[in-house]
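Yeah, one chain of the complex is gone here, protein chain that is, but the others are all in their spots.
First chain written, first letter: the chains are A, B and C, and each begins at residue 1.
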Amino acid sequence: MTEFVDTAAEAVASVRDGSTVLLGGFGNAGQPMELIDALLESGTTDLTVVSNNAGQGDRGLALLIKERRVRKVICSFPRQSDSWHFDAAYRAGELELELVPQGNLAERLRAAGAGIGAFFTPTGYGTSLAEGKETREIDGRNYVLEHPIRGDVALIKALAADDAGNLVYRKTARNFGPVMAAAAAHTVVQVAKLVPRGSLDPENVVTPGIYVDTVTALTPRETQEVEAA
Amino acid sequence: MTEFVDTAAEAVASVRDGSTVLLGGFGNAGQPMELIDALLESGTTDLTVVSNNAGQGDRGLALLIKERRVRKVICSFPRQSDSWHFDAAYRAGELELELVPQGNLAERLRAAGAGIGAFFTPTGYGTSLAEGKETREIDGRNYVLEHPIRGDVALIKALAADDAGNLVYRKTARNFGPVMAAAAAHTVVQVAKLVPRGSLDPENVVTPGIYVDTVTALTPRETQEVEAA
Amino acid sequence: MSSQTSPASQTSHSAQPDDAPQPGQPLSREDLAKLVAADIAPGSYVNLGIGQPTKVSDYLTPEQQVTLHTENGMLGMGPQAHGDDIDEELINAGKIPVTELPGASYFHHADSFAMMRGGHLDVCVLGAFQVSAGGDLANWSTGAPDAIPAVGGAMDLAIGAKEVFVMMSLFAKDGTPKIVADCTYPVTGLGCVSRVYTDHGVFLIETHEDGPRLVLREAYGIAPEDLVKRFDFPVVIAG
Partner (left out) sequence: MSSQTSPASQTSHSAQPDDAPQPGQPLSREDLAKLVAADIAPGSYVNLGIGQPTKVSDYLTPEQQVTLHTENGMLGMGPQAHGDDIDEELINAGKIPVTELPGASYFHHADSFAMMRGGHLDVCVLGAFQVSAGGDLANWSTGAPDAIPAVGGAMDLAIGAKEVFVMMSLFAKDGTPKIVADCTYPVTGLGCVSRVYTDHGVFLIETHEDGPRLVLREAYGIAPEDLVKRFDFPVVIAG
């Protein structure tokens, strides 16, 4: 059952030292910035972070890396024009990197949530990122065997949650949210608004509440109910 | 690009003798009855049909089987109180059956659409339905290797399509539609209504038009536009 | 299907007098459903299999806030539909028309079975032909040579929840327990059952370092000491 908490600090209390944390977002779109700030504030460390990027500028994941709270990053695209904190930590040998093609990252997360033990993907076959991995030819095409990526906690962002924990997202901010919600043992969501049970059309729910453990709204509930979707 | 045709007969013209046809539906919900009737009318034969059930009563798939137009059925639940045409053909040795657990059926179709070469699933491990299949223990759990099921043509039913071919479904009639649409080389959809481009909220599209090749509406377009979602 | 057992059908292991005090009566099918419902933790996501398990929903209370899943693509399923509420596009896995509760959601078959396979449901309640002492489940096929096979979602359900509860009558028509050392019917899944609710007793299949252990939590209509003697393998009486 989904719990609703008032602050981002309470929401991230399930993250422990050494946890694997799935962080939603593609660039800034869908990045749960307030939850990451609360994680920074909480002092938890020795984290493995799974995210498409490895932090930009001087906020969010970039600050977690700057403060050396991240032991390892599993991502597809760490190097960006403003990823200076990642760059510094990586070059200093103080941050482990597992580089994963973006679609394999998404599918490995999906596999974790879907109870798939491993899967053969064509992406990366014959490249250095598949070195040492099992390969197989199936029906004339070559594949690499990839395994699930599970999280202890997922921190994601959605547009709205109802009282059942059902989520809807907004435009390309949806990105990794749905697969990460299913891939983590405990999923924490920051939403712009909470709406009453029954106000989301059951046909349009993207992430059912079964995948959502903790929700926090960035604005007080009272002011939001009138805007219910 | 999605084509729109006026009749179910035109819609099923892509089915050839010997085709593998994916038939949507769980029981009667989501079963594209009018497309199946047109297929019956068309005379195509020697079909391999992939569907959750194997026909009920004296309509739809049951009639295709009665007429011996189906060479093989891949399904999870052929035997029902009113599956007498399947029962008769099967007992007569005139119909091949590949029995697949329902979730493996759905996931094998999903794999076909998603370009996954094969996947390890826990479902069926240690049972007679996994006999002869490759198995593997991964992280202490036992899995069976399953391969994609691809269709030449998918025949499915949806609630509405817009001019871009985007689909929305209705309640539990959604069932196999989305995965079958992606798993077939050519996807044919019967819809209750056609709506103008832009009238489906992009957040709520379930099957994007890229998966939809042919659409036919069961009622004339003119009378439907006013009811656009 | 529940078969009352006569003393004559008891095995020779039974050394206790047949007239030992019986704590109450065997459970009726309704009482069994009530018991299972009461054992489901508040806030759980639950799939109730076709047949006897469906009855559990009659005894779930609103306070429990249990969300029902049906594998044909829905969470938040309500009671069976009647009369004008019947909608042939809103059915459960048994193809019976049902209703939709506020907070429901629909999804396609691959997403629905991913939800089960991924271990997100808390409890799945299933019927069975047999359960082994180690938690193997047999409920999809009698193995009769002339039977037309059909599996549906049985094998997915068997591995599709954090806990799998089985509901069945304890004894077969010949008086032998349907909890067995090894399943003689074709199995649906291995080591997947965690509890067995029967008319004569509730059994827990516990995981221990030295393997699974079959524990009798409570007996109904028969003394625990007598009940465990009906098995030709060890059954621990909960202390």
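Operating definition for what follows: a residue touches a chain if its C-beta (ideal position, glycine included) is under 8 Å from a C-beta of that chain, and two chains touch if they have at least 3 such contacts.
It should be emphasised that the depicted structure is a prediction, and the values quoted were computed from it without experimental measurement.
The shown chains contacted by the absent chain are A, B, with contact judged over the whole complex. Contact with the omitted chain, checked across B:87, B:107, B:146 or B:162, is made by B:162.
Among A:110, A:150 or A:193, only A:110 touches the chain left out of the display. Residues of chain A that touch the chain left out of the display are 26-30, 52, 76-80, 86-87, 90-91, 97, 99-107, 109-110, 121-129, 142, 169-179, 206. Hidden from this view is one chain, which touches chain B at 1, 110, 112-116, 162-164, 166, 182, 197-198, 200, 202-203, 205, 208-211.
Rule of thumb we're sticking to: only the chains that are shown with their structure count from here on.
Among the other chains, the CA centroid farthest from that of chain A is the one of C. Inter-chain spacing, taken between the CA centroids of chain A and chain C, is 36 Å.
Annotation for chain B: residues 107, 121-122, 169-171, 206 touch two or more other chains. Chain contacts: chain C has residues 74, 100, 106-107, 114, 116-117, 159 touching two or more partner chains.
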